[in-house]
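A single protein chain has been omitted; all remaining protein chains appear in their positions.
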Amino acid sequence: MFSMYWAAEAAKTPPPWLGFVSGGLAAQFVFVVFLFAATYGLIRRLQGGGRVAAIRKIAGLDAINEAVGRATEMGRPVHFTPGIGATSDPQSYAAFAVLGEVGKLTARYDTRIIVTTANAIMTAITDEIVRGAYLESGRPDAFNPDDIRYLSSAQFAYSAQVLGIFEREKVAANIMVGVFAAEALLLAEAGAQIGAIQIAASTNTFQLPFFVAACDYTLIGDEMYAASAYLSKDPALTGTVVAEDWAKMLILGVVVLGAILNTVGSKWLQNILNR
Amino acid sequence: MRKELPILVSFLFGAVVILAKYISLGPLPELIKVLDKWSIVSGAFAFLFGMINLSLLHGHNVARRKSDYLFSLYFIIVMWAFFFLGLYQTQKGYSYKWIFDNVYTPGTSTMYGMIAFYIATSAYRAFRARTMEATVLLVGAAIVMLGNAPVGAVIWKQFPVISDWLLKIPNTAGMRGILVGVYLGALTTAIRIILGLERGHLGGRG
Partner (left out) sequence: METLGIWAAALVTLAVFSFLYRENPFYRWAEYTMVALAAANGAVVTYHNYVKPTLMTDIVQKGSYSLIIPALLGLLIYTRYFRSMLWLSRIPIAYWVGYGAGYILAYYPATLLKQITSSFFQLNSINNVLLFVGVVATFVYFIFTWNRERYPILGYTASVGRWTMMIAFGTAFGSTVAFRFNLLLGRLQFLLQEWLRVVK
């Protein structure tokens, strides 16, 4: 009984070798270090000629080629939006990666791409990405800066113009990857009504249902973050996804162990993670 | 230099934020406040970038007499006039506030309200899809709607009970499972950015 009490108390205070870590952050710090180390280790292994694990099939990402292809056949533009997020939103980074690949496809197929954003800085970044994609595909002169459009940072003013663009420009494919809030359904349903093939990705659990209902393909949650590795097939990027899966296995183990301990009345693991 | 400098800047500031948060040594914890402030100030000074982007786009439309060039002309005039009015009056000025409250706000609220129509059409779309997943989605939605509305309990007393259970158990479980993955994916993505593995946004291959 005493030893259990002691173990519970010890679990609340961080060990001395983590004394330099700010209070209450020891477990978080160790986790971040683990994630960095796993990523670094895997990238090194892959660069040393190690085998690359394949990422399971993600239908929404395979469909990007189909979507751009369909737009090309119809001679109509592709619309891409990174949503209403900013440069501090991780979903925006996923959007950068997908946009880079979409940009390369539209450059190769000579299909027009319209990018709309709800954040001025995101406009500069998406301009950079599409410009880079066209340059890399050897078609820098086909890039049209007027098609990278900022439409105000107000979500519904933004949506109002996207709806207008859908109808006027006869968009054939609509790809939405990024931060979406209440405007998600407006964009997705308006896209469905003009018959565009639609691929959406979101981590917002309140908006995902609307994407699932109105879009042809929906990337759910973390599938969006695997996009860069999946689309580029870059070994180093794939390495980061493998590292993430190791972290997932660790978390899975922790959740199972935590549930068992909690069932028998021990808060030991919980205390360790909160210290 | 042109290629490396941005990657270095990204790495440096990213690393400093992380260290400042976790490590309680020397001036590190104070540094995070400085960087927070820098982030706000630098972002603020980019405040005209969006308006310039819009002016260029619509200016080109007018210069090339594109199909909607009169709308573009109208757009440029309204945007800059409203901007200078706000600069002069601040956002609390009478005319500025009048335009904002009587033109902008009703317009955007109506956009928000239009979602109700789209909920109906998207539900119908899912219904027509006739896939097993769409059916599960719609049945779940219907039960919760009936559970929330007084009419549901009149039809069958169990609707509110089932609806409540669906929201408490499968909804919580599904959302939690998604969120744990999402947070982890965000961390991995951030690591990719800091290590410079993804750099399409810096003009490099990403």
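Read from first to last, the chains carry the letters A and B; within each, the first residue is number 1.
The definition used in the following text is that contacts are C-beta pairs under 8 Å (C-beta built on N, C-alpha and C of every residue); 3 or more make two chains touch, one makes a residue touch a chain.
Since this is a predicted model, take the numbers as computed values, not measurements.
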Touching residue (missing chain; options A:T111, A:S137 or A:S152): A:S152
Omitted-chain contact residue, chosen from A:E101, A:E183 or A:D222: A:D222
Contact set of chain A toward the excluded chain (per top definition): 25, 27-28, 31-32, 53-56, 58, 86-90, 92-93, 120-121, 124-125, 127-128, 150-154, 156-158, 160-161, 163-164, 167-168, 205-206, 208-210, 212-213, 220-223, 226, 238, 241-242, 244-245, 248-249, 251-252, 254-256, 258-263, 269-270, 273-274
Sites on chain B contacted by the missing partner chain, in the whole complex: 2, 5-7, 9-18, 20-22, 32, 34-35, 37-52, 54, 56, 68, 71, 74-75, 78-80, 82-83, 86-87, 90-91, 96, 98-117, 119, 123, 133, 136-145, 147-149, 163, 166-181, 183-187, 189-191, 193-194, 201-203
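Everything below uses one rule, namely that only the chains that are shown with their structure count from here on.
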Separation of mean Cα positions, chain B and chain A [Å, integer]: 13
Residue numbers on chain B that touch chain A, as the complex places them: 18, 21-25, 29, 43, 46-47, 49-50, 53-54, 56-57, 60, 68, 104, 107-109, 111-112, 114-115, 118-119, 121-123, 125-126, 133-134, 137, 141, 174-175, 178-182, 184-193, 195, 197-198, 200-206
Contact set on chain A toward chain B in their complex: 20-23, 25, 28-29, 32, 35-36, 39, 43, 90-91, 93-94, 96-97, 99-100, 120-121, 123-125, 128-129, 131-133, 136, 145-146, 148-154, 156-157, 159-160, 168, 182-183, 185-186, 188-190, 192-193, 203, 205, 208-210, 212-214, 220-222, 224-226, 228, 232, 234, 236-237, 240-241, 243-244, 247-248, 251
